[in-house]
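The other protein chains are all here in position, but one chain of the complex has been omitted.
Should a chain be cited, it is by its letter among A and B, assigned in written order, with residues numbered from 1 in that chain.
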Amino acid sequence: MSELAIKVSKRAQKYINISKAEKAIRTINSLINTLRFLIKDRAGLAGLIIVFSMGIIALSVNVLPIPNPDAMEFTPFIAPGYEHLFGTDRFGRDVLSRVLWGARISISVGLAAAFSASLIGSIIGMIAGAYGGVVDGVVSRVIEVFLMIPTFFLALLIAVVMRPSVYNLIFVVSITSWPTVARVIRAQVLSLKERQYVEVSRAFGASEKFIMFKHILPAVIPLTLSYTVLLVSNAMLLEAGLSYLGLGDPNYPSWGRMIYEGQQLIFRAWWISLFPGLFLTINVLGWNFLGDALTRYLNPRRRTY
Amino acid sequence: MKTYILNRIIGSFFVILSVLVINFLIVNLAPGNPVVFMGGETGLVSKEYMDYMMKKWGLDKPIYERLIIYMYNVLRGDLGVSYRYLEPVSKLILERIPTTLMITVPSIILGFLIGTLLATLSAYRAGTFLDSLLTTLSMIFYSVPLFWLGIVLINIFSVNLKLLPATGMISAQLIGKTGSLEYYLDILKHAVLPITTLTLGIFPAYFRLTKSVVMDQLTEDYVLTLEAIGLPRFKILYKHVLRNALLPAITLLGLQLGFAFAGAAIIENVFAWPGIGGLMLNAISARDYPLIMGIFLFVTSMVVVANIVVDLVYGYLDPRIRKG
Partner (left out) sequence: MNYWKKISSIIPTYVVILLIVIVLSPVIYTQGQQVLQNTCPVRGGTLVIIYWGEPKSWNPDSQVDDALNGINPSIFNRLVALDYAYNVIPDLAESWSMDPNATEFVFHLRRNVTWHDGTPFTCRDVKWTFEAIRKFKGIAYSNLKMSSLQEVVCVDDYTVRFIYNESFPAFISFLAWYGTWILPEHIYNKTEYSDWMDPSIPALQRPIGTGPFKFVEYVKGSHIVLEANENYFKGRPCVDRVVYKIVPDPTSAEQTFLAGEGDVLQNPPPISDIPLLNKTPGIIVKTLPTLSRYYIGFNMLKPLFQDYNFRLAIALSIDRDELNQKAYNGYAFPATTAWLPGMAAWWNPNATLPQYNPEKAKQILDELGFKVGPDGYRSLPNGTPLELRLLVFQGSTSEAIGQVLKEQLRRIGLKVSLEVYEIATWETKVVKNRDFDIALCDGFHGPDPHNMYMRYASFAYINFANYSNPEFDRLVVEGSRTADPNLRRELYFKAQEIFASDLVYIPLLDLPAFFIYREGWNNMPWDLIGMEPINSWLRAWFGKSLTTTVTTSQTTPTTPSPTTQSMTPATQTTSPQTTIAVSPTSTPVSPGLNMTIIGFAVGILVLVVLIAVFFVVKRGRK
C-alpha cells in the first residue's frame, strides 16, 4: 500500500471512530472559525452587520414603537419630516413602519425560498451525480432546459396563474432557482467521486451509501451553504421584482409592492418608492457580501469580488 | 467535432420541444378564461358571446387536441394569431425586435467594456482605495433592484432636472416625422435612461468575473516570469493577462446576447419602452395565449442558438476543448 493510501485510510478511520461529543465540538469549532474569518474579512463583517441588524428589525418589528403598518390613520401624502421620518403614502399609512415591516416579508421569503431551492437543487444534484448513467442524463437535460428558459418570464407566468400570496411567491422563486444549485452540486459530486480518498475507501470495501454519507455529503454541505446565502439575495430580488409588477401578496407590506405603489405617484410623492428601494438594496448588499465572504472561506479556489 | 455539433443540435431541439410543452401546459391549464378579455365591457355580461368566442378560437376543444394542433402549426412555422392584437404572432414579435435590441445590445456591450476595464484597473491597483471603491460600487450595483434604480433615475433626471424624457420611445411632437435627424435624436434621448439603467445592472457581472480571473492569472508562473524579465506591469496586464481573462467574459457576453431578445422586461415596463419584454408582460396580463407561447418559444430559441454559437466560438478560441 502506498503512503498516500495509508494516509487516506487513516483519514477515513478518523471519520468512523470519532464520538458524538467530539463531532459536536468539531462542528462548533468550525462554526467559530467561520465566524472568525468573516469578522476578519471586511466585506464579511459588513455583510454580517447588515444581515444581523435587518434580522433584528424583522424579529422585533412588532414590539417597536411604530404605528400599525396597515392602519390608514394619518393624512395622506405627508412628506418626510419630524412626525413621519419617511412620510406617509396615498392611503395615509406610515411609510417608515411599512418599510420596517417589509424587512420581515423580504427576509422570510428570501430565506424560505433560498433554503427550499438549495434543498431541491442539492438533492437532485446529488442524485444525478451519485447514480450517473440514465438518471444523470435525464436530470442534466432537465437542468439544461431550465437554464435556457428566461427565468424571469417563467416566474412571471407561474406567478400570474397562481394566487398572489407569500407561499406561492416562495414556491415560484424556489422552482425557478434550483437548477443553478443542482448543476454545481452535480459537478462537485462527480469530481469528489474521482478523488483518491474516495477511491481508496471504495477499494477497502466501503458501500456506496457509506461513501455518499461519510465522504461526499460532508464535502458538499459547505458549498451548498455558501450557495444558499447567495441565493437569498437572488430570491429577495426576484420577490421584489414580482411584487413590483403587482404579483405580490397585497396583505403584507413588501418592499417590491411598495415600490409598485409608489411608482404611479412618482410625480407627487417620491418618498413612497425611494425608501423601500433603499432598504432592499442595503439588505441584498448585506447578503451578497456575506455570501461572497463565505464562498471565499469555504471554497478558497473560487474567488469572487 | 461534427458529432459534437450534431449532439448539441439534437439537445437543443429537445430543449425547445420541452419549453414548448411546459409553456403550453402552464398557460392552458391555468384557471381563467381569455375570452373574458375579448368581450370587454359587453363580454362579461353575456354568456352567449363568451361561448361563441370560445368556439371561434378553438378553446372549447380538449387540451391535448389543442396541444397537437399547436405543435403542428409551429412545425409549419405558424405561431398563431394574437387574441388581443388580432395579428400574426410572428409579425408582432418581429416588429418589436429592433426596439428591444436598441436598448439591450448597447447596454450589454457597454456593460462588458466598463466591467472588464474597471476590473482590470481594480486588479492592477489591488489593495488600494481605488480598488475598494470600484469593488464596492460594483457590489452595490450588483445588489440594487434595477426597476428601482430606473425609478430613481427618472426622479432625478426627468422629474427634477427635466433633462431627459421619463418614459416612452418618441415624443408626440415628432410622431409621423420618420427619417428626420430630429426624430432619431429624440429616440436616442428617450433611450439614454433605459440604457444607463441596464448598463449599471449588467457591468457588475463582468467586473466580478474578470477581476477574479485576472487575480488568478496574476499569480500564474508566466506573469512572474514576465515580471522577472522586467516588462512594465500594465503592459503584462493588458497584453497577456487580459487576453486570457477575456475568454470567460466573452462567453458571458454571448449568453447575454441570447437573453437580449427577451428584453429587460421590468426595465421596459418602468420606461414604457415598447419592446418584446413589454409585449410579454401585456400578453401575460391579457391572457393572450398564442402571443405568450410565441414569445417564449422565440426567446428560448434565441438563447439556444446563442449557446451553440458561444460553444463554437469558444472551441475555436481555445483549442484545448475543441475535442471535448
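By definition in this document, a residue touches a chain if its C-beta (ideal position, glycine included) is under 8 Å from a C-beta of that chain, and two chains touch if they have at least 3 such contacts.
Only a predicted model underlies this, so the values are computations on that prediction, with no experimental measurement involved.
Between the chain not shown and the residues B:L101, B:M215, B:L255 or B:L312, the one that touches is B:M215.
For the options B:S12, B:T100, B:T116 or B:T135, the residue in contact with the chain missing from this view is B:T135.
Listed by residue number, the positions of subunit B touching the unshown chain are 30-34, 36-49, 52, 85-86, 126-127, 129, 131-133, 135-137, 139-140, 155-156, 159-160, 165-168, 171-173, 175-176, 178, 215, 218-219, 272, 274, 285, 287. Listed for subunit A, the residues touching the missing chain in the whole complex are 41-43, 45-46, 49, 70-72, 75-80, 90-92, 160-161, 163-165, 246, 250-251, 264-265, 267-271, 274, 278, 282, 285, 305.
Here, only the chains that are shown with their structure count from here on.
Averaged C-alpha coordinates give centres for subunit A and subunit B that are 24 Å from one another.
Contact residues on subunit A toward subunit B in their complex (touch as defined above): 43, 141, 144-145, 148-150, 152-153, 156-158, 160-161, 233, 237, 240-241, 244-245, 256, 259, 262-263, 266-267, 270, 273-274, 276-277, 280-281, 284-285, 288-289, 292, 302-305. Across the complex, subunit A is touched by residues 11, 14-15, 18-19, 22-23, 26-27, 30-32, 119, 122, 135, 138-140, 142-145, 147-149, 151-152, 154-155, 159, 207-208, 211-212, 215-216, 259, 262, 265-266, 269-270, 280-281, 284-285, 292, 295-296, 299-300, 303-304, 307 of subunit B.
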